[in-house]
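We show some of the complex, not the whole, and keep each chain where it was.
We just call them A and B in the order they show up, numbering each chain from 1.
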Amino acid sequence: MPTPHQTPIPTQWVGPIHIIGNAINDEVRVPLATYETPLWPSTGRGAKISRLCGGIRATVVDERMTRSIVLEAANAQEAYDALQAIQGNQALYTEAVAETSRFARLLDMHSQIVGNLLFLRFECATGDASGHNMVTKAADALIALILERHPELGYGSISGNYCIDKKASAVNGILGRGKNVVAEITIPREICEKRLRTTPEKMLTLNTRKNHIGSNIAGSLRSANAHFANMLLAFYLATGQDAANIIEGSQGIVHTEIRDDALYFSCTLPNLIVGTVGNGKGQGLEIVEDHLTELGCREAREPGANARRLAAICAATVLCGELSLLAAQTNPGELMRSHIAMERHG
Amino acid sequence: MPTPHQTPIPTQWVGPIHIIGNAINDEVRVPLATYETPLWPSTGRGAKISRLCGGIRATVVDERMTRSIVLEAANAQEAYDALQAIQGNQALYTEAVAETSRFARLLDMHSQIVGNLLFLRFECATGDASGHNMVTKAADALIALILERHPELGYGSISGNYCIDKKASAVNGILGRGKNVVAEITIPREICEKRLRTTPEKMLTLNTRKNHIGSNIAGSLRSANAHFANMLLAFYLATGQDAANIIEGSQGIVHTEIRDDALYFSCTLPNLIVGTVGNGKGQGLEIVEDHLTELGCREAREPGANARRLAAICAATVLCGELSLLAAQTNPGELMRSHIAMERHG
């Protein structure tokens, strides 16, 4: 095989973003790697707002990584009996997971029976890693243990797509996969008008029409936003993440309210799959290392704290870009004008 | 703002892949830019199969780029009346689109009325560009023209999310967005066994259980595959695409049959959003240029032909990676073993 080379993605530091909450209280500049360079000034405009309004509150409300397996039984009754036995032996399986890694811990297990097929979805804590490989290793051990104890079951697949990795679905939002983070900000009317050339009312109306009704008629799934995906891609690439996980990442919701003449603006991101160790980090990828260090995600903290900090920064970055684009779209012609301007100037 | 720098993504040439069909008949090596380096040998295994089995047939069946706008009326009746007038004047709007760009051509228009809101989805041919900016520019012109002719309507948004860009939805698969490509191959039993360590029957069973039933219970949307997203991300990054479009790209289907003791294996990718000119190409991104040139997508051809060639190569690449992973998952333990092996050796 030929020697690997490198595809260089244009990268810019944006911010700083002011972020508060249960995982970080800081001002951080954020690296965004993207071919879509207008994203930089646009996200930068949101960052500016964060500094003017007391910060973006980022709340991490859940974290877990998942892998599902599929097993076959003779019929649904046998699948059901096996499921009950497995659920009754949770301690055994929890221990088996713990043996596969220092950080993997079985949090929960969900199941589905379809005909004679038994799907088991394992949900694990995975420390500072995003955890893809950790849960695969855990599932590998679990499948062996289950088949050994249940000779009436047969191997179906190490991955049964009820996990579900990198596909548009509802299960990840409902049962959890990755970090679940809510980013919020409250922006006084004056700042809306002066800095975003819009009003709280216009933002509310646009969010309803575009993100909620427009997405609805498009037959979208848990995706009431304008362009979460753009910020996620740029952030994931710059920080060494498996960026194909922007697929579930893109499935989030913008919710706005008007409060005391100010705009309450929130981005809910239930499926941020990020880590500060593992694939894409280390191993000669110095620039990724530098980015993570600069973000303050290389500190000595309890396991998981660096990854939660990274997830909170990621959610705040998404909010900055989402806020800026929506504000632009409240005004006819502004989107196109700013695209042209940005391309002209670089 | 600080000077942009670059995030280098590890990149490897994979293949060559043997591809036949209505957009390319060639053997091509394919660059894949990814942090997930086990993707290289895995996709390479699929490429080997393509050379042993007479090639992957890639058929481009549609191409278009879309942008939707949202307008407000007093009520549904007024929205409906305006819609009928607009539909009755299609030639006028077609001309307006043509004036915005040398390559943009209005192909079709779809609509939705929700209460007093009118959503219009413009669908354009965009030559060799993926067309995001081209359709935005066209929509900008159309919105101005419509509002001028219909003072009873008001501006809602330049993008109404019925387009829909980079979000998990059904509309893009149903009405079309990007290149719609089907990649197919027929693999004799002997090659299945020797090269993929599996059988046609095992592949059929796994595809049903995992890609169809597993995705179904996950509440997925038009997404019956294992990991289209991984190959798409790596291919998009290496060829200068807006890789956030892997979201709609990931929504595709694997369909398999057993024919004369051989495995018929197909990947249907209705939403490949790729171009050979525009953002991410040119402008000092020499490596992207080299990749496109090497892929044979920089030749003097009729407008659109280079982009169709690129889409066909992309679909064939997805097939290679999908085939290889599914084959591995038919065997207990193989996925984990190969992951470990690949990480060990690089």
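In the analysis below, a contact is a pair of C-beta atoms (placed from the backbone, for glycine too) under 8 Å apart; a residue touches a chain by one contact, two chains touch by 3 or more.
Because the structure is predicted, anything quoted here is derived from the model rather than measured.
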*How many subunits, all of the same sequence, make up the entire complex in this structure file, 2 of them being shown?*
4
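Keep in mind that, in the parts below, only the chains that are shown with their structure count from here on.
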*If you fit chain A onto chain B using only Cα atoms, how far does it have to rotate, to the nearest 5°?*
180
_chain A and chain B: spacing of chain centres that average the CA atoms, whole Å_ = 22
_Applying the document's contact rule, which stretches of chain B touch chain A when the two form their complex?_
1-2, 4-13, 31, 33, 35-37, 40-41, 44, 68, 70, 72, 112, 114, 117, 119, 133, 136-137, 140, 143-144, 147, 155-172, 174, 206, 209-211, 213-215, 217-223, 225-227, 229-230, 232-233, 237-238, 240-244, 246-247, 250-251, 279-280, 285, 287-288, 291, 329-330, 332-333, 335-336, 339
